[in-house]
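Contents: one structure, followed by commentary.
A protein chain is absent from this complex, but the other protein chains hold their places.
Take a look at chain A:
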Amino acid sequence: MPFKKQKQHQQKHSGPKAEKKKLKKQNGSTEEDERKRNPKAFAVQSAVRMAKTFHRAQDIKTKKHHVPVVDRTPLEPPPIVIVVVGPPKVGKSTLIRCLIKNFTRQKLTDICGPVTIVSGKKRRLTFMECNNDINSMIDLAKVADLVLMLIDASFGFEMETFEFLNICQVHGFPRIMGVLTHLDAFKNNKTLRKTKKNLKHRFWTEVYQGAKLFYLSGMVYGEYQNQEVKNLGRFISVMKFRPLVWQTSHPYILADRIEDLTDPERLRTDPKCDRTVSLYGYLRGTHLKNKGQVHIPGVGDFQMSDVNFLPDPCPLPGTQKKRALNEKERLLYAPMAGVGGVVYDKDAVYIDLPANHVKQLQEVRPTTELVQSLIETHVTLDAKMAASKVSLFSGSAGLDPTDISEVQEGLREIHVWDAHTQTQRRKVVFTGLEEEEDDVSGSSSDEDDDGSDQENQEEEDDLSTFLKEVRDKSEKATKGSTPPVKKRKLEEMQGEEEVIAEAPAFADSEDELERGEADSEGEGEAERAGDSGHCSKESEEDSDDEEDGDEDDESMEEEIGADDSDEEEEQGKYHSGTFKWKEGLQQKASAAFLRHQEAAPNLRKLVYGSVVEAEDSEEEEEELGGLFRVNRPQKSKKVQADALDCSHFNPDISHNWELEEMLNSIRDCFVTGQWEEGQDAATLLKEDGKSSGGGAFCSLYSELKSESDEDETDDEDQQVKMDDEEVQKNKRLEKKRRLKERFDTEYDDGDATYFDDLKEEMQKQAELNRAEFEDMDDESRVQYEGFRPGMYVRLEISSLPCEFVTNFDPHYPVIIGGLGTSEGNVGYLQMRLKKHRWYERILKTRDPLILSLGWRRFQTIPLYHIEDHNGRHRLLKYTPQHMHCGASIWGPITPQGTGFLAVQSVSGVKANFRIAATGVVLDLDKSVTIVKKLKLIGYPYKIFQNTCFIKGMFNTVLEVAKFEGASIRTVSGVRGQIKKALSTPPGAFRATFEDRLLMSDIVFLRSWYPVSIPQLYNPVTSLLLPVGQKDSWSGMRTVGQLKHDLGVRNKPSIDSLYKPITRAPRHFNPLHIPKELQKALPFKSKPKLLQPKGKVPRDLKRASVIREPHERKVAELLRALSTVHHYKKKVAQRAHHAKHKEFLQQKEKDEEAKMKRMKDARKKLYRIMGQKDQKKQRSSLKGTPQDD
C-alpha cells in the first residue's frame, strides 16, 4: 500500500501567532514565573496532602542512600576481572579474542588462563573464560568484577545462565552485562525483534530493570563486527563497580602464572612428593599479610611460606597528558596462554614473543633484570641466613678446614638470565664451595638493591674471620678432649658454631635494615653515625671476650652482639653473680633502658628487629660431662621468659620531681601553661577583635597591642625581615583558614544530616589511609600495611599436593583467597537455608551436600531444623517446600552474614537446575541444640483406681528417677504423671492418671532427644583431578545413591505392607429394654409390640351378598332415577348462579352511583365550609387592628 506523504508542519514566521510566541520566548516562562503569575494554582490546598507529598519525597530520597563505606580502592587498582560466561559453543573465546584485538591490536589464538591487558590510561582488564563446569562458575563468580554473560539468541536461555546468575546473587552481585550472540541465525526481522525483546525482559527480571544487554549481530570472517566490539569495549572501559562485601574484606589473587620450585632431585626420587609452588598474580580485594593462611578453591587450605611483590608486568602508562595509548603501552600479559612471558610445560620452557614487542622489552631491560634477580630470590633473607648457617656448620663438622669446603653435593639450580631469549632459565649446577660463596655474595647483592661492593667485601671478611675462629675453636676442643667428654664437646661446638654462623649474618642484616630504615624515615645522619659507633663498640667487646675464650659466656656475647638493643632491655632483669663484666653491663643497661629507648635510633628495630635471634638463642644449651645440664636460672632470656607477668611500667629513677627544672619541663602540659601560637587565648582574642572591628574598645585594644608588637619586632628582628614577612604571611593564611572554618561551621551545619556527617567521616578516613604510607618505599610499606591490592605478587606455598602440578589445566581458574582471623578453623555453623524454588526435590537431613561458602567448596552433612513457638529447635527430616529453615553443619568458620549456596553434586551436566538451596550464616557455634522427638512406651501391669504400675518404659530405677514428675499419656488420651520408681521389676514405676486405665492401654512419654551434628568437612578437590576429568569430582554419596549403586533394597517391615482388606460381618445384639423402663416410657417411645396383621380367622370373615334378579332390577331403577335427579339439580344450580351474578353486578353499579352522589354532596359541603372559614379568617384579620 503506497504511503501518502503527510503535509509537514509549517511554522509561522509572521503574524499575530508568531508575535505571541516570540514574546513568550523572550519573557521566558519558567516555573518560578508561573508561580508568581498564578499563585493560587500553587497555593496549599490541603495540609495533609502536603505532608504526604513531603513524606514521599523524603522517602524516595533516603531510599537512595547506601550505608557509606570507606573507599579503600588503591591509587593504582588491580586489573578488573572480566569473566566471560556462557554455555558451550556460544562464542566466549571469540568474544575475548575480539576484545583483546580491539584493545591491544594483537591476536591471541588460544585463550588459556587469565589474560591481562592495558585498556586505557587508568584501566587494565583481566579476561577469564569460564568453562561449563559448575566448579569454575562458582569460583569465578567470587572474584568477578564484571560478568559478560553470553547468550545464544538462536537457542534462548540455557540452564547455565540461570545457574550462574544465582551463584552471583549468593556471593555478592558483580556487574553483569548480557551479550546476545548468534543473532544472524534469524532470517526474519520480526522474529528477531521479538526474540530480542523477550530475552531482554527475562534478563531484566533476573538482573535488574534496565540491565545492559548487548547484541552481537553477526560474524565476519569468524570474528564479531568491529564496530560492535568497539562499542562493547567502550562500555567496559567506562564501567563503574560497586564494592562487594566479601571481596573488599578478603585479599585474593587470580593466579596467572604458576611455577614448580620443588627440588628436581627430590622429584626424581619421589615423584609424588608435596610440591613447593610459586603462584603469581595481581593482588585484589584488600591488604594481604605475609605468612597468612589462604584457601585455594579446589585444592585446600595452605599456609603461605613467603610473599613478595614484583614489578608490574603490565604497568599502566605514565601520567603524561595524552588522549590515547600508543602502541607500546597497549600491553598484553597472559603467561598461561604464552604471551608476555613464558609457557611452562612439564619439562620445557617455551617463549612466545610477538615481533612488535621485542623493541619495547629491550628498553625496559634493566628493570626486568632487577625483576629477574628478585624472582630469583626464592627465599627470604632470614631463610637464607638460616641456610648459610647450616652449611657452615656441616662444613665444620669434620673439624678440618678442607672439610669446610666440602659442602653437601647435590643438584642446585641457578637462575640465568638469557639475554638472547629474554628469559630466565633454571640451570642445574652441582655445588662446590666456590659456587656456594659466589652464590652467597650474589644473593646478598640481589637483596641489596644498591649492590654496594663495600658491603660484600665486609661480609666476606666477616666470613673469613669467622671461619678462622671456627677452626680455632675446633682445634681447642680437640686438644682438651677426653673420650668421655667427646660427645659433649661436639655438641658444644655445635652451639658455638651455630652462634658464630649467625652472628655476622645478623649483624649484617641488621645493618641493612637499619640503613633502610634510616633512609626511609629520613632521619639525621648523626643518629646513624651514633648507632654505627655503638655497634662497633659492641663488636670490640665481643672480640675482647672471645680472647678470654671462656666458652660459657661466649654464647651470651654472641647474643648481645646479635641483638644489641634488645639485649639491653633484657639485661635490665638479668643478673648473674659470676662475671664482673656482666654486672657492669647489667647496671648500665638497667639504668639506661628508658634513655636508650628515647635515644634509640630506631624504635622499630628495638621492637621488631631482633625477635628471630631470641628464638634461636634458646637452642643453645650447655652440658657438663655429657650427662648433666648446667642449670642457669639467671640467664637473661629465661629470666625474662619466666618473669612476673605484669604491665607495670616503672618510672625513670633519674627524674627528680623535687627540682624546679624538672617541674618546668612539663609546665605546658597544663591549661595554665603557655599555649601554642594559634590557640593562645590572648592572640585569639586579638584576632577576633581585628576581624570583627566593631567594638571601639576592641579595635583600640588591638591597635595598642599590635603597636607594641611591632615595636618589639622592630627592636629585635630587623635582620630577619624576610623571615618575618613569611611568618606574617603564614599567619594571615592561618587566620583566613580559621575564619573560613568558622564560617563553614556556622552556615553549612544547618542542613548537614547524619548521613552527610558519616559520609564526610568516611571520606576523611579514606584520605588518611591513602596519605599515611604514600611517601614510603614499597619494601617498608609492605611491612606495615601488608601487600596492597594492585600489586603483582608472588606467593610461595611449600606443601601443595603433587596432583596440583601434574594435573594442572590453565583453563580452570586458580584462585588464592586469603582467610581472615580464625577463618582457617573448622567448627559448627548455624545457617538459615531455603531450598531453591527451581530445584525440583526437597533435601533430606543427613544427606551430604556440597556447599559453596566463603572461598570454599566443601561437602558436609547438614541437619535441618525449625524453631517451634516455644523456642525449641526441632529436627526436620526434610527441608520445607517454600520456607526457610535452619541448618547446622560442621564446616569452616566464616563470618556471620556470609551467603552460601548448596548443590547436591558437582559432577557431570544435568538437564535440571543444579542449585539446591541458598542461605546465610547466622552463628558460629553450637548454641542451638537440635532435638528430635522420642516416645518412650510402657504398659500397665497393675491398675488400681487412678493409679497404676507401669513397666517396660525404663530399664533401671535411676532412669525413672530422672523422669519423676514427667507427664505421660495413653493412646486414648488419658493424661497422667510419673510418680515414683518401683523396686521390682527394674524400671517399673507408679503413675497416676486422670482416669482409670485399662490393661489394654499403651502409655507413652513424649521426650526430646538432642541430636549431634555429624563432623564431615570434605573440601571439593576438583583441581587435583586429571585433566579432562576435573568436572567429575564426587564425594560422599547419599544413602539413596549408595543403595541404588549397590542394588540394595530395604526389606520393608511386614506391618507396613498393604494387605487385602477382609471385613468380618458385624453382629448386633438386639436391644433389650427392661420391663420397668418400658412401662415408664411415653407411648411414643414405647416399643411397638403389635404383631403384623395375620390371616383373619374364618369366623370373623363376612359372607358375600348375592342379589335376587328382582332386587337387582329395583336397584338399577333407583340408580337411574337418582342420576336424573342429580342432573336436574345441577342445571337448576347453574341457573341460580347466573342470576345471582347478575344481581351482584347490578348491586355494584348502584353502589357506585351512590358513592358518586355522596362524594359530590360532600364536596359541595366542604367547599361551603371552606369558604365560610376563609370568610371568618378574613374578617378576623380585618377586625383585630380595630380591636387594638
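Annotations for the structure displayed:
Everything below uses one rule, namely that contacts are C-beta pairs under 8 Å (C-beta built on N, C-alpha and C of every residue); 3 or more make two chains touch, one makes a residue touch a chain; residues count from 1.
One rule holds in what follows: contacts and distances are computed from a predicted model.
Only one chain is not pictured, and the protein name UniProt records for it, out of "Molecular chaperone MKKS", "RNA 3'-terminal phosphate cyclase-like protein", "AP-5 complex subunit beta-1" or "Alkyl transferase", is "RNA 3'-terminal phosphate cyclase-like protein".
Contact with the chain not shown here comes from a single listed residue; of A:Leu23, A:Val238, A:Ala324 or A:Cys646, that residue is A:Cys646. Of the listed residues A:Lys190, A:Lys291, A:Arg837 or A:His882, the one in contact with the hidden chain in the full complex is A:Lys291.
Remark: the omitted chain is touched by one listed residue; of A:Glu76, A:Asp184 or A:Asp301 this is A:Asp301. The chain omitted from view is touched by exactly one of A:Pro243, A:Pro264, A:Gly824 or A:Pro1014, namely A:Gly824. Interface note: of A:Glu76, A:Asp724 or A:Glu785, the residue touching the hidden chain in the full complex is A:Glu785.
Where chain A meets the chain that is not shown, the touching residues are 70, 72, 249, 286-287, 289-293, 301, 303, 521, 569, 572, 593-594, 597-598, 600, 603-604, 606-608, 611, 618, 631-633, 638, 640-649, 651-652, 655, 657, 662-675, 765, 768-769, 772-773, 783-786, 820-827, 893, 895-897, 920-925, 927.
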